[in-house]
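Just one protein chain is left out here, and the rest sit where they should.
Now for subunit A:
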Amino acid sequence: MARTKQAAAGSSNANSSSVNGSQKARSPSPDPSDRPLGPLAVTVPAYDREVVKVNNANLTELKNACDDAVKRFLSRPELFKQIYTHTDVRLGLGWLSVFVAAGTAFYGYKIDFEQSKPVVTVGLILYIILTVLSTLYAYFVEGDTIFVGKRKTFSKRIITERITLSSSTPPTPKASSCPSYSVSLHYVRSTNGGKTLLGRGRTKGAAPYNKFFDANGVMDQPAFEKWVGGLVETAMDGKAA
């Protein structure tokens, strides 16, 4: 399906809503306008999609399946590269606390109780601090974020983009019958090493889970990707939905 887009006339500000008459057909190569490729435009040749089948009744599995599909979708070549900072911090703190715990327990096992007490107390306090830090980080700094991606493209100059997606399953109001998947995006485009801001967009979208999962729990990945891609492109155009 050839996707058409209204090209912004000559203006480098992606927030501008001026439109010129020509309609451009989408192509995989960077188009002359300043807006880099959106995810829907990058059509990777049909690859072997693995069938994603989850338990329909388990909300956690549904959300995780959607999160994983988002990550896969946006990490394709030519699209964003995932930044793993949040994951790495959690992994680092977590494994450090595991090693501290293992070391303390081993020390307490080898040395007599009375002599080992000071060291074991120190190890215990260290473990508690690391665990609290990790929990606070996951709750406050990371929050609902599922994907942080970065991309550098070169059209007329080096454009750096950064996209952050967070998702959640908000409590279902009594009226609707199906819980929905709510995703919110924050998109920033800049150049000149991050000093010049070209554009910024924030988008939110929500869709009920039964739009993407059938009765058996098989995920309709193309439909999901189309929906997410639309949201990302809206954010890239700078429209606040």
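Just so we're on the same page, contacts are C-beta pairs under 8 Å (C-beta built on N, C-alpha and C of every residue); 3 or more make two chains touch, one makes a residue touch a chain; residues count from 1.
FYI, contacts and distances are computed from a predicted model.
Novice: Select, from "RNA polymerase Rpb4/RPC9 core domain-containing protein", "Centromere protein N", "Signal peptidase complex catalytic subunit SEC11" or "ATP synthase subunit gamma", the UniProt-recorded name of the complex's unshown chain.
Specialist: When "RNA polymerase Rpb4/RPC9 core domain-containing protein", "Centromere protein N", "Signal peptidase complex catalytic subunit SEC11" or "ATP synthase subunit gamma" are compared with UniProt, the left-out chain turns out to be "Signal peptidase complex catalytic subunit SEC11".
Novice: With the missing chain put back, one of A:Ala102, A:Ile158, A:Cys178 or A:Ala223 would touch it. Which one?
Specialist: Spelled out, the listed residue whose C-beta touches the missing chain is A:Ala102.
Novice: Over the whole complex, note the residues of subunit A touching the chain we left out.
Specialist: 50, 60, 64, 68, 84, 87-88, 90-91, 94-95, 97-98, 101-102, 104-105, 108, 113-115, 117, 120-121, 123-124, 127-128, 131
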